[in-house]
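The complex appears here minus one protein chain, its other protein chains still in place.
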Amino acid sequence: MIRKIVYGVFILIIIAAIAIFMSNYKFGVDKMDVGKYYLDNTVPQTGAANVVTSVTLFYRGFDTLGEVTVLFTAALGVAVLYFMGENKRKQKLQESNFVTKIGTRVVFPFILLTGAYIFMHGHLTPGGGFQGGALIATGFLLLYLAYEETSIDRKKFYLVEGLGGLTYVIIGLLGFFMKGSFLANVLPNGTLFDLLSGGIMLPIYIGVGLKVGSELSNIIDDLMCEVKCEEAGGEE
Amino acid sequence: MNFSLLMILLTPIFGGLLAYAGSALHKAVRNIFFLIFLILPFFELYQYANKTIDNFYYLTVLGQSLSLGINALSFMLSLLFSLIFLLAYIFLLFEFDKSEDSDLAILEFSFLEGAVFGVLFARDILSFFIFFEIIALIIFFLIGKGYEESHNAQLKYITWALIGANSMLAAVVFLFFKAGSFGYAEISGYLSTAPTPIVLITFVLFVIGFLIEASIMPLHVWAPITYAEAPDSVSVLLSSVVKKVGLYLFTIFVFSIFGLNLFSKIMPRVFEAPLIMYVLQWIGALTIIIGTFVAIVQEDAKKILAWSSIAQSGYILLGLSLGTPLGVAGGLLHIVNHSIFKGILFFVVGGVIYRTGTKNLSELGGLIKKMPISFISMLLAIIATAGIPPLNGFVSKYLIYEALIQNKEPLLLTIALLGGTGSFMYVYRLIHSIFLGQLPKKYEGVKEVPILMQVPMLVLSLLALLFGVLPGIPMYFVSKAEAFLGFDPIKYTLTGFPEQPGLHALNVPIISAALMGGFVVAALIFYLLPKTRSVHQLDNYYAGEILTEDVKYNYSFGFYSFFDDIIKPFNEWSIDRIYENFVGFVKTVGDYIRRIYTGNLETYVSLGIIILTIFSLIYIIGGVLW
Amino acid sequence: MNIYILIFSYLLLVLTIILSILAIHVKDLLAAVIFMGGGSLLVSLVFLLLQAPDVAMSEAAIGAALTMAIYIVAVKKTEREDNDD
Partner (left out) sequence: MVNLANPTLLVVIPLFFAFLSIIISPFLKKLIKFVPLIVSALNLVVIYFIGVKVLYGSIVLGTTAGLNPPYVIILAVDKLNFIIVLMVNVLGFLISFYNIFYMKEEPTDKFHILFTLLIMASSWISITGDLFNVFVAFEVLSLSSFGLVGYMRSKDSIEAGFKYVVQGILAGSLLLIGVVLIYAQTGTLNMAHIATKLDYVGSLEKLVPYVLIFFGLAVEGALFPLNSWLPDAHPAAPSGISAMLSGIVTTTAIYAIIRVTVTVFNYSAFIPYLFIIALLTLFFGEIAAFFQKDLKRMLAYSTIGQTGLFVLAFSVGTQASISASVAQMVNHSFSKAVLFLVAGIMIEAQGSRNIDDLKGFGRVNILTSILFVFAALSLIGVPPFFGFFTKLAILQTLLDFPGFLGYLSFALVLFAAIIEGVYFYRVFKILFEKSDKNFQAENPWLVISPFILVLILVILSSRPMSVLNFTNDIANQLIQRTIYLTSVLGGLK
């Protein structure tokens, strides 16, 4: 108990230091000239209505590529750690609740649709590839919960995942080859608020959305299999 | 032809590489290759006979040129060491006869010779250090090819070598930092004006490194086991070459780089010598007395030699640190002489082990008829070790004794003389237990070592005799070396020394003749008096029993047991024990420190939190105070 | 910014902290996961109030939904055990 208090005090001291430090600086003041530049130049330079998306995908697109890779790496890591060989992938069937089953059937297409909508309109409305992808993955999660025999076709999901990533890289490389700078805007900006606007953002977000969705579904598949496959193993 | 110093240094290495490649063809090809490259250095060295060369640049490090050079002292020693390397190599061929390691051993051997030349030729503190470390590294690997315990010896040796190396490295870097140069001359120039603490600290750091290699007393712990367990040819190298390299560096640093004048300037003089030299004299004397006495009670032939080697380097240190022309001449001469006679002893013992397979004295005996050449070589060598004319050990010890008398140090003289007597005790033990007495039955079939193996012993025996009767030959080199070190060289003649201040006239042939005369008279009495008659060893009785061949009637175990009883109380606080306790202490402490890595995640995270908290506190308190 | 929204978001943040502490201290792992998910949801609300809908969406989808589900799957593998330690 004393230890807990001591460490609590320690952590409070650390937080206090950060708080004191933060208290010296004000957010949103003119110091943030980079942010101001983004606000001023988003529309002429990118043609995207959503400034956040223009920052994440255009100005700091390289970071986002990294974030996509982070997820990719995490999915691979999970796949490695939960790997149990193809032959062990037998699953035990377990009846789930009627309401869940029917509910899932109804909701699942809508979830996919919403996800697709979110990542396709990333440059216009809040949200984007990550959010849409996560939503899609929740749909698959629901599927797993309702139908125990669900098993996604990994090959196809890998294909989607890889293609999503490649889309990003190839669009970036197009910029590199055509304009000498990675992720340079090679597509026309279009008219503001149009679906087909925002230059390279739309295709990239579509790729990212699909990629994130399939990656997270893969992770879910790995984890679910970990639960179910071992149960199956125990029965044999 | 003109051979550069770098070429001399590279010759053996090149030969070794060639020999290693040649070993793929045939062993004979390999051996011949390598022998040629071991003989070449003599010719290459020839042109440097009367030259002092400085600053042959060969590498640039940290903006400084590293240079090689040669002087009278290093010329003398490189000649001597080339000879010993050549002989040890011949010996090694037989020793590693059956072993698969021989090719690799030759390669290491060649690098060792190159590195030894490197130390001798080095003209700056970095090059000597580099070559010195290479020597340690190669010796480490060579030791491991020896007897059962050799692997422990390896570890002990390298621990000490590393301590020495790092101590020297500290001094090297420190001096470079202060003086801005590595060259001996520049360092010497800097030291003459440097503050006293810097001079003392760097001197002590260097000397620790040298004395570890020279196995001087408190730093000798690695030596007995290493000398005893290393392969015999490597023991020769350790005792006759590597140890002398340490003493060579000691000489160069004390007299040429630091200089006695510097010491006299910064510290009081005791008995004509600066205080630090006086301390070193005592260290040398302690090494003599303890080394000798421990050698007396050893049961292992090579251990006796090891301790004897320690004791003899005590003589050298004592002579050198007297700092008078006489003492230094004695020390330098003893370096040469000891290399020769200890070489013989190791070769002979190695030969005995080669034939009998044991180095345990109590299992040996009576080999005199089986191995007469070895016996004669050893006889000469032990006479030299005990310091009796007409062998070479006498002259150098004589010089050291005279130098002690000249410096009016009766106590040290007593110790040195006592050591002389003690050395007679252990060398007698050696020859008695191996060659005299009863021949154990299992060694009936033992033969003399092969002729090629006799060559090393015989060559060195002849040299020992020659240098003993005509001390003028080594003195020619020694006096030049002394002149290089800045002393008035002592006068000498081919056969001895003329009367000069501090030294009584000595004419070795006459003394030898007198001694021989006495010997002849004794022999005449022994053989001519009618009572003597020659009987077989077993023509004897023992407590009423008839002796048979399988009864061991002469004792060789616990030979000096009375003596053992005397020194036993001192064993309680031997230096080894102090070190063992120290190591135990360090291990315990280290083990506690190691526990900081508990393997427990909670500990680690809380450590991180604590450190972060400390920085937060620094920030908060600093902010408030600011 | 509207003062009420500000107060409300502070309230939410305090609640988040409470939920986080609860999540650490509660013994039942499932309950801990649910507390954590609740915290995430509240944080995503705060993001929304601070006019960062993009971040709020990610937080809701990933922090509140997916992560929680994955944790529940993990917890399902463990056995419930009462151990006062």
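Letters are used for the chains, namely A, B and C, taken in the order the chains are written, and counting of residues starts over at 1 for each.
We take it that a contact is a pair of C-beta atoms (placed from the backbone, for glycine too) under 8 Å apart; a residue touches a chain by one contact, two chains touch by 3 or more.
Only a predicted model underlies this, so the values are computations on that prediction, with no experimental measurement involved.
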Touching partners, among the displayed chains, of the absent chain: A, B
Listed residues B:I163, B:I266 or B:L494, member touching the removed chain: B:I163
Of A:G77, A:P109 or A:P188, the residue in touch with the unshown chain: A:G77
Residue in contact with the excluded chain [from A:T114, A:T138, A:N185 or A:S217]: A:N185
On chain A, residues whose C-beta touches the chain left out of the figure: 17-18, 21-22, 24-25, 27, 31-35, 37-38, 41, 45, 58-63, 65-67, 69-70, 72-74, 76-81, 83, 85, 154-155, 158-159, 161-166, 169-170, 172-173, 175-177, 179-185
Residues from chain B at the interface with the omitted partner, ascending: 59-62, 100, 126, 129-131, 133-134, 137, 140-141, 144, 151, 154-155, 158-159, 162-163, 166-167, 169-170, 173-174, 176-177, 590-591, 593-594, 596-597, 599, 601, 603-605, 607-608, 610-612, 615-616, 618-619, 622-623, 626
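Just so we're on the same page, only the chains that are shown with their structure count from here on.
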Category of the chain touch graph - line, ring, star, complete, other: line
Length of the line joining the C-alpha centres of chain A and chain C, rounded to whole Å: 19
Whole-Å gap separating chain B and chain C, where each centre is the average of the chain's CA atoms: 76
Between chain B and chain A, distance of the C-alpha-averaged centres to the nearest whole Å: 73
Chain A-facing residues of chain B, complex: 606, 609-610, 612-613, 615-617, 619-620, 623
Sites on chain C touched by chain A in the complex: 52-54, 56-58, 61-62, 65-66, 69-70, 73-74, 76-77
Residues of chain A touching chain C in the complex: 50, 52-53, 118, 126-128, 130-131, 134-135, 137-138, 141, 216, 219-220, 223-224, 226-227
